[in-house]
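All protein chains of the complex are present and in place, except for one that has been dropped.
Let's turn to chain A:
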Amino acid sequence: MTKVILLCDINSFFASVHQALDPGLQGKPVVVGGDPAKRTGIVLAASVEAKKRFGIKTGMTVAEAKARSREVIFVSPSFKEYVKFSTSINKILKDFSDLVEPCSIDESFVDITGCLKILGSPLEIAGKIQGRINNEIGVGVNIGIGPSKLVAKMAAELEKPNKIIPLTLEDWPHKIWPLPVKELFGVGSRIGRWLNQVGVKTIGDLAVLPPDVLKKRYGLIGEVLHHSAQGIDFSPVDPQAMDVVKSVGNQITLPRDYLGFDRIKVVILELAEEVAQRARRAGCLGNRVSLTMKDPNFFTETHSRTLYSYTDITQEIYDEAVFLLQKHWHEEVRVRLVGLTLSGLLRKEETQLNLLVERDKQERIDRATDLIRSRWGQHSIKRAVSLTDCGVYHER
């Protein structure tokens, strides 16, 4: 039996949340962005109005957006609200089917194959979902309907905002094939660039490209791409797909460029503390530490290292990151941004014991700080270096 899959994509999610929270913003060009004074001034999202009337796009600098019009209203992001909204939206979706797979904060797949007899035709169901999201949450939603996740996803992109778009495999050739190849789900900028180089401009071009060519270059992914171009996708809607945390990471744009390892190490320690604490809270251990650094010219480098054993200890993550810093970064180069990620995560169900007593001590320090913070607040205890002028987390 063919499946019926919906993809619900909230229109301009971050901006819509602010509009839903503040009726004064409704119908106005709203832009969610960082604070240019802290040098985090990038447009994270723009409302439908800001996009349509002024051509403001995600990723522009706030200064650029401001130059477009004085009418634009700027708001600061509030991630707590976004998570709250996202949860409520998925709750609505779960009223229609238990097969709901959130694939990002503002997009979820729903498999309604099994509900058709009870709830009506796909269009009727999509209509009900849209109505509830519009009325109960107060945001616009695009719903793509297709026989697979891929087709539903491509359908949802065809027309905006607040539309319900069914797409069948019969429609695929004339609706999807003329689109640029980089619009196809699964084609990133790198693969897109290569495809353009070999003369593949549209999804239709990709569909007729001999599969061997793709397979030779990209292996298994090449094969999947070949199927994708035909509109074929075998992946099921997996409600648990997002349950597994794959990595925890934090990054920060520094209030001013830092020069010298001693100063950068302070930021790394603060990030390590944050990352390790998040891993511990999630009950995870990781074995891969990645350090990202950006220089004032936005030249970015990421380096990783796999640890000999799994860890959630602040000090160990810090030591690895410092090792990466000293190995890969020049002390004379200024640093604009520092990011730290712990990946290769697995559940901390078992712990390999260690000969060294010092590791035990580090674990106890971490446990104690976690306890103090959970009781008295995140800022109740901090590293002494955070109080120097290099610390960036104390003002947060």
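The rule is simple: a contact is a pair of C-beta atoms (placed from the backbone, for glycine too) under 8 Å apart; a residue touches a chain by one contact, two chains touch by 3 or more; residues count from 1.
FYI, contacts and distances are computed from a predicted model.
For the omitted chain of this complex, the UniProt record lists the protein as "Beta sliding clamp", which is one of "4-hydroxybenzoyl-CoA reductase subunit gamma", "Beta sliding clamp", "Putrescine transport system permease protein" or "ABC transporter ATP-binding protein".
Here one chain is not drawn; of A:Ile118, A:Leu220, A:Leu356 or A:Ala384, the residue touching it is A:Leu356.
Checked against the hidden chain, the listed residues A:Leu123, A:Leu259, A:Leu346 or A:Leu387 yield one contact partner: A:Leu346. Looking at A:Glu223, A:Asp238, A:Asp319 or A:Asp370, the residue that reaches the missing chain in the full complex is A:Asp319. Think of the hidden chain as still there; on chain A it touches residues 287, 307-310, 319-320, 323, 344, 346, 349-356, 359.
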